[in-house]
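With one protein chain removed, the remaining protein chains of the complex are shown where they sit.
As written, the chains take the letters A and B, and residue 1 is the first residue of each chain.
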Amino acid sequence: MAYEIETTGFKGPIQKLLEFIEDKKYEITEINLAKITGDFLDYLKIVENDEPRLLADFIAVAAKLILIKSRTLIPDFELTPEEEEGIKDLERRLIIYKSLKDAEENFLSLWKKNRISFAKDPTPLEQNPVFIPSSEISLPSLLASIAAMRSSITALKTQYEDYEPLNFEAYVSELITRIGKSVSKFGSVAENRNKNEVIVLFLALLHLLKDNKVSISQDSPFSEITITPNG
Amino acid sequence: MDNTEQKIEAVLFAIEDPVSLKKLASIVHEKEEKVSEAVESLKQKYASEKSGIHLVSHDSGIQLATKPELSPILEELVKTEIHESLTPAALETLSLISYLSPISKSSLEYIRGVNSSFTLRNLLIRGLIERIPHPKKTNAYLYRPTADLIRHLGISDKNELPEFDKYQKLKEEIENE
Partner (left out) sequence: MDNTEQKIEAVLFAIEDPVSLKKLASIVHEKEEKVSEAVESLKQKYASEKSGIHLVSHDSGIQLATKPELSPILEELVKTEIHESLTPAALETLSLISYLSPISKSSLEYIRGVNSSFTLRNLLIRGLIERIPHPKKTNAYLYRPTADLIRHLGISDKNELPEFDKYQKLKEEIENE
């Protein structure tokens, strides 16, 4: 049953973010979130490798961290009310998640104790059960029931099969090719891409920047980003 | 604290069948004499108190059971259960078993996405389905509609179910997973 694979053992974006903060013994504040943005972006590579199905969830959080980081770096960087709300929401989720981690500890300690309260063993099934039909059982009702289940099975399959992981590496190399040896605009690179792709492209750009492969410049907030290849 | 009595009560509760003193002693790791005393004390407790259950001794052993004067209530219980209408979960399971029989519990659960132990038991007790040993797995079963159900539906064979062929593919799909 191939598509029952779970995201076993792999940490979600909120959990991972909390871990970065707690490793540094930080409080959950916007300033501190900005400080661990780099760690989180580095971690995306691992996600992409080990659990690509989770990449989209991670990117959604990464996008918020980038906003926070930008605000700390660029003094008059302005956020839309929705972006502000998104950042507040991220902080709130971290706080909720953190307090529920304690609940999980409590739960696990009970589970591990293995102190089970047993119900009575079900009575053995009779050899000759009495036939007890009911008015709900008819040819049309049985057909309607299996038809409904058929469509839910199909939905389950499509949900799994339609999934296409975003390949970070591919975006980085695509970006290198697009930029080539000449100066490019990010706007033209990101043209006709969906939101997730634009975010990945932007992350790929930051990646190149970190590796000193490119230099970037932007005249004012929200204006075009100019990419210049190094060397 | 000595809790032999408590242990014995729990064991008698969990096991439906009569249990011999000897077996009880081995389960609770105590001497038969001590177990016998504890059983006596339990018997007193249930007899004296306004309890709905009591301890019965047979040749084959000791057993917890409902008091005989309460049997009308249990008849009432059976009546209530029988007249209960089929839940949507039960109808769903019945439909799958009718169309895809013989089918295993794990295939059923895979399609329904929920645990089906309780529903299967219910359908078995009502004589709507029956189980046969799984040809390949030990201690596993395959489920199929009873002849009574087929008759009740007014057909002579399950393949007369509406759009029967169309849904056979569903079975292959699941089994290929």
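Simple rule for what comes next: a residue touches a chain if its C-beta (ideal position, glycine included) is under 8 Å from a C-beta of that chain, and two chains touch if they have at least 3 such contacts.
These numbers come from a predicted model, not from an experiment.
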Identified contact with the non-displayed chain, of B:Ser51, B:Thr87 or B:Gln168: B:Ser51
Residue, one of A:Thr80, A:Asn114 or A:Ser135, that touches the chain absent here: A:Asn114
Sites on subunit B contacted by the missing partner chain, in the whole complex: 3, 5-11, 13-15, 27-28, 50-53, 64, 66-67, 70, 73-74, 76-77, 80, 109-110, 113-115, 117-118
Residues belonging to subunit A that touch the chain removed from view: 3-15, 54, 57, 61, 93, 96-97, 99-100, 102-104, 106-111, 113-123, 159
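Going forward, only the chains that are shown with their structure count from here on.
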Distance between the centres, which are taken as Cα means, of subunit B and subunit A, whole angstrom: 43
